[in-house]
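Heads up: the structure comes next, in structure tokens.
Only one protein chain is missing; all other protein chains are in place.
Just so it is clear, A and B label the chains in written order, and each chain counts residues from 1 on its own.
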Amino acid sequence: MNYILHILIMIEIYLILGLSLNLLMGYGGLFSLAQAAFYGVGAYISALMMINLGMNFFFTLPFAILGCMLLALIVALPSLRLKGDYFMLATLSFQTLVFTILYNWIPVTRGPYGIPGIPSPVLFGFKISEVWQFFLLGLVFTAAAVYVFKKLYHSPYGRALKAIRDDELLAVSLGKNTTQFKVTAFVISGGIAALAGALFAAYVSYIDPTSFTLDESIFIVTIIVVGGTGNLKGPIIGAFIILIIPEILRFLNIPDTMAPNIRQIIYGALIVLMMRLRPQGLLGDYRFE
Amino acid sequence: MLELNNINKHFGGIKAVDDVSLYFTEGKISALIGPNGAGKTTVFNIISGFIRPDSGEILFKNKTIAGLPAWKIAGAGLGRMFQDNRVFGKLTCLENVLLAKKGNPGENPLGAFFFPGKVRAFEAANISEAKKWLEFVGLADKAEIAADNLSYGQQKLLAFARLMADGRELLLLDEPTAGVNPAMIGQVLTLIKKIVKEAGKTVIIIEHNMSVILEIADFVYFMDDGRVETFGAPKDVLADERVREAYTGL
Partner (left out) sequence: MVLQFIVNGLCAGALFGLAALGLSLIYNTTKVFHFAHGAVYTSAAYLLFFFLTKTSLGVIPVVIVSLALAMLLGVLIDQVFYLPLAEKSAGGTAAILTSLGIYTIVINIIALLFGNETKILRPGIEKTFEFGTIIVTRIQIMQVVAFLVLLLITALLLKFSRYGQLIRAVSDNGKLAEALGLETKKARIVAFAYGSGLAAVAACLSALDVGLDPYIGMPVTLIAAVAMIFGGIRIFAAAAIGGVIIGIIQNLVVWQTSSKWQAAVTFVILLVVLIFRPQGLLTPKKRLEES
């Protein structure tokens, strides 16, 4: 039972991450390889505040979210002037820079040694330490993320983003400050990813930089590529499928030394197949052009 | 309404716009004609801010707009229809027109969460106005249909509806009848005349179809090689030898 709950918690975390990237790529049409950076920074801010300042998990959340939003703003302002490929490269370099800093700034982040002993969240004196309790906490976070994205999707803001995605020049000719829209999308996306990071840190109680690499960013991209972009159903099914795959491999008794490589091959193959056969993903309504 | 003074623009070694001065009167339909490559679309791009001129000034309603970002110029009351007639294909016709409205509080991402009442009210007003414009151009029954599913001519009408929303005073129409089947051209021209007469807009069109020019233009500028060669009433300009030479065969 705990095993199933564990998988569901990971699905919750990656669903939140998938939704955050969906705002950027699916609504806004911006290809970003930096989600893992925000995921990681959110995790680290929350964990470090809990350990160094003895803060309650829930009080660290605003700091993690706002911290990542600020970081996203700093990255977005110069990068969003760039078009297409250049923007993607800027996000890629930013991702790698964040990883390098997390890995090498040992006095603050403890580098490769990671941060062990992250305490369990405490809510009104009630400690959240059992797996099923984390599952429920994750459910609340996921519901919050879904609510935010649903509201944005159906709002004039979401409509404007979709318009910019379809034809930026046309949107500009209608008086839309498209750069500002893209910046806000990037900032919101970063904040939501931070939420997933904080949840992850509290759940696994030990984090290190290797969870927040470029590969991880690509993994998050795979979720929405497979599941679909541009709406809400896509990331949900994407998270389910992508996270079930390693479990299926486990049942097939693939030796542990081979499993990670085979998993990566499957993810890579899924991206290639999707782009070839169904660029809008399984349930999405936006194809990558 | 709109004044261009001594505009120059070159790309690499080519002088695309050479010391061009133009004057467009309010409430009139003016036309820019000239052979391909004369610089007409470049002038449109410069006016609407997609290209920055090397030198010269542009006054819109007596305010300088040269150098402003394109979205700001659009926000000042300038509307543009593109040569390849762009629409937001995956959005419905209604959504296409809704997007044309400026100052929508719902376009602020915080709006949906912190002032939903204001957003809802604006949206309701926006929707009823948008429906009005769709009716004005004759697309009322297509409101919920994705723009991609319209015929080319209908997409042109949609572009007009979009331009009408939000009270833009100056409309730049780049080849509004291009690609429209001859049966519908009349409809488009009637619409343009209606727009000017009933809604008091000022229109500048780029056109290659001389009969269209003769039918609706009040004033014509003829450009060639980046320069304004001649201007005046349509009959006179079209009778000019230089114009006839440029359009030999047409």
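The definition used in the following text is that a contact is a pair of C-beta atoms (placed from the backbone, for glycine too) under 8 Å apart; a residue touches a chain by one contact, two chains touch by 3 or more.
Given the structure is predicted, the values throughout are model-derived calculations rather than measurements.
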Among A:L53, A:I248 or A:A269, which residue is in contact with the omitted chain in the full complex? A:A269
Listed residues A:I11, A:A47, A:A72 or A:A90, member touching the removed chain: A:A90
Identify the residues of chain A touching the omitted chain, counting contacts across the whole complex. 31, 78-79, 81-86, 88-90, 92-94, 96-97, 100-101, 103-104, 214, 218, 221, 225, 258, 261-262, 264-265, 267-272, 275-276, 279, 287-289
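We adopt the following convention: only the chains that are shown with their structure count from here on.
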Chain A and chain B, separation of their C-alpha mean positions in angstrom: 41
Name, in rising order, each residue of chain B that touches chain A in their complex. 48, 50, 69-72, 74-75, 79-80, 82, 86-91, 95, 98-100, 102, 104, 106-109, 111-113, 119, 123, 162, 166
Listed in rising order, the residues of chain A that touch chain B in the complex are 148, 151-152, 154-157, 159-160, 162-163, 166-167, 169-178, 181, 184-185, 188, 285-286
